[in-house]
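Here the complex is missing one protein chain, while the rest keep their positions.
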Amino acid sequence: MDSLWRVFQDSVLRLWVACTYLFLYIPLIVLAVFSFNEIAFPYRWVGFSLRWYRELAISAEIWEATKNSLIVAGSAVFLSVTLGLFFVMWCSQQRRGNYLLSFFYPNLVVPEIVIAVGLLSLFVFLNVPLGIPSLIVGHTLLGFGYAVPIIYTRFNVLDKRLIEASLDLGATHRQTFVKIVLPLLMPAIVSASLLVFILSLDDFLMAFFCGGTSAQTLSLYIFSMIRSGVSPVVNALATVMLVVSSLLVMVFCSIKTKETIW
Amino acid sequence: MIKNKILSTAVVALWGLVIFLFLYSPLVSHFFTQESINVFMWPGVVDPKLFVEFGKKHGVDINVSYYSGNEELIVKLLATKGAGYDLVVPSDYAVEILIQNDLLKELDKSKLNFFEHINPQFLDLYFDPHNKYSIPAEWYILGLGINKRFFKNGLPPASWKTVFDPKYMPDHIGLLNDPRELIALAVKYKYGKIKPINQEEVQEIKELMCAQWKKAEAYTDFRGDFLLESGNCPVVIVANSYIWKTLADNADFEFLIPEEGTFVGLENYVIPKSSTKVELVYKLLNFLFDSNTQERNFQDYVWLSTRKDAEYLKEIDVLKRSIEVVNTPGKMELFRNDLTDDQVNEIWLAVKGQ
Partner (left out) sequence: MDKETISTTFTTFLWGVPALLWQVLFFYVPLIFLLASSFIKHSESSFEITLEHYRLLLDPVYLYVLGRSLLLALTTVTACLIIAYPVAYYISLRLKRWKTLFFALLILPFWTNFLLLVYAWYFLLENDGLLNMVLLHLGFITEPLHMMNTQAAVLCGMFYCYLPFMLLPLYSTFERFDERLLDASSDLGATQWQTFTRIMVPLTLPGIKTGALLVFIPAFGEFVTPSLLGGDKHMYIGSVITHYFLTMRNVSVGSAFTCLASCALILILFMVFMGHSLLTKKEHHG
């Protein structure tokens, strides 16, 4: 009797998990499938067609938005990860290092809308032109919230004796940094970069408030398309972005199997 | 120790300078492009290819920035005293505010070759008598989009009571999401025309719109035609410019212009006072108002021309009817600044906070 109960429990559990995954993925699969549909709507399957992908490829608006998104994301990653890295290094040499690091923890706790709105009011007050630079500033700020803790966590578990040994053996600080510390921190740097990159690409709130209407990013473009109705070009775009995300996830997971970051 | 402190402060100050330079960098690029015109307008209104074409023909760089609402436009121009832009496209009531704040340049109509072709109904209006500062460029009217499939026994009355009177409102109506426009409609329905209202009238409008909210399916500015097409709504309040294409494709839909008259929204071209490229802007305006250009812009970008000789518009039934309404005296009303911000906020939050 007991084992029957266990089997029942097991199957319920498996069903639960299966349903959850189905629920998570059916909308995405539907999106992808209908990006190949011949007509716009109603949602009947008419025939296979690459028409929407062609439209996607020639859309100047989408390329502009993609270019902007990539510039912002790339800059945000570069700035937050490198500056974050140097910050962690600086903190490690200070006596009150922990105190300085905690300056960055509220980034994850305060709702993004409050941060965005605060930045917007400051920018408006200072007459800062809203556009790509203001957006990069905002995304880098959010990026610090992830990059600093991730890099610091990894740095903390490093064996400090390696650094001491390197210095004792006559290497300069710079050599120690480049040849010892950096490679050891690399998994954290890469996962922080991936996280910030995706965060910036998918971000909507910060772009909505601080991008002005001039800096069109992918999120803003999708938002304006959704607001005007349904367009299969968005389906095609969504499928492309899903593929890109999957690749990034694969990279992230392969790092994760080597180290536990979370 | 002191040297350390001075050095640290210097470093921090240096980085502060770098960050600020980075933040303000877009302003710098404005100085380097000499032969250029900076345009500030609604997105999706003029085909960007037209600007590129003009740019190539005259060897000028046209930089287009977009704003998401008249409020943003007003705030920006007030803050920069009009600097940074050569051509701006505000709506009717916004032009009034800009003129009051002395932000606009007077126009030299002799340089504009199209002025006599503009429909006189759009000229000499309350916000700019004698059109000293502005040229009406694009117009639209509000009306009721109907899905005939819901009305087998006859169409609903072509009147605003279809969306305001509980006796006539069907379920699941589509409404505008622009607070000023929707409240203006409510005021017109209740009091006959748009006018300043007192506190008691504010309460009445609140009640009216809250009752309307109960029957609402969705509030949207741009998805009106989609709401009709997806079969969600029998009636939507929508602009004729957004619906004419859907009507052309689908015989099940209809556009009713309420007999009490309706609102006309006008987008206007104005030149900020501090612009130095006036000659170029006049050339651009002549180009943008050229019949050919306007007709090309019409197909994809829903540009309803203010020229009275835009015959291609009259070929479409719903637009022909709209033009007839516009040309009928007394049927056309304009949006005005008659309600204060506080009143708008109070009403809008009361409706949506239910």
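Which chain is which? They are A and B, in the order written, and residues in each are numbered from 1.
Here, a contact is a pair of C-beta atoms (placed from the backbone, for glycine too) under 8 Å apart; a residue touches a chain by one contact, two chains touch by 3 or more.
Every value quoted in this text rests on a predicted model; they were computed, and no experiment measured them.
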| item | value |
| --- | --- |
| Contacting the left-out chain in the complete assembly, out of B:S8, B:Q299 or B:N327 | B:S8 |
| In chain A, positions touching the absent partner | 13-14, 16-17, 20-21, 23-28, 30-31, 34, 41-44, 83-84, 86-87, 89-91, 93, 100, 103-104, 106-107, 109-115, 117-122, 124-125, 137-138, 140-141, 144, 148, 172-174, 198, 201-202, 204-205, 208-209, 218-219, 222-223, 226-227, 230, 234, 237-238, 241-242, 245-246, 248-250, 252-253, 257, 260, 262 |
| Missing-chain contacts mapped onto chain B | 7-8, 11-12, 15-16, 18-19, 68-69, 71-72, 74-75, 172, 177, 179, 213, 216-220, 230-232, 341-342, 344-346, 348-350, 352-354 |
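One rule holds for everything that comes next: only the chains that are shown with their structure count from here on.
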| item | value |
| --- | --- |
| Rounded Å distance between chain A and chain B, as computed from the means of their C-alpha atoms | 35 |
| Chain B partner contacts - residues on chain A that touch it in the complex | 41, 60, 123-124, 127-129, 131-134, 136-137, 212-214, 224, 227-230 |
| Contacting residues of chain B [partner chain A, same complex] | 19, 22-27, 43, 48, 65-68, 72, 75, 79-80, 220-223, 225-226, 229-230 |
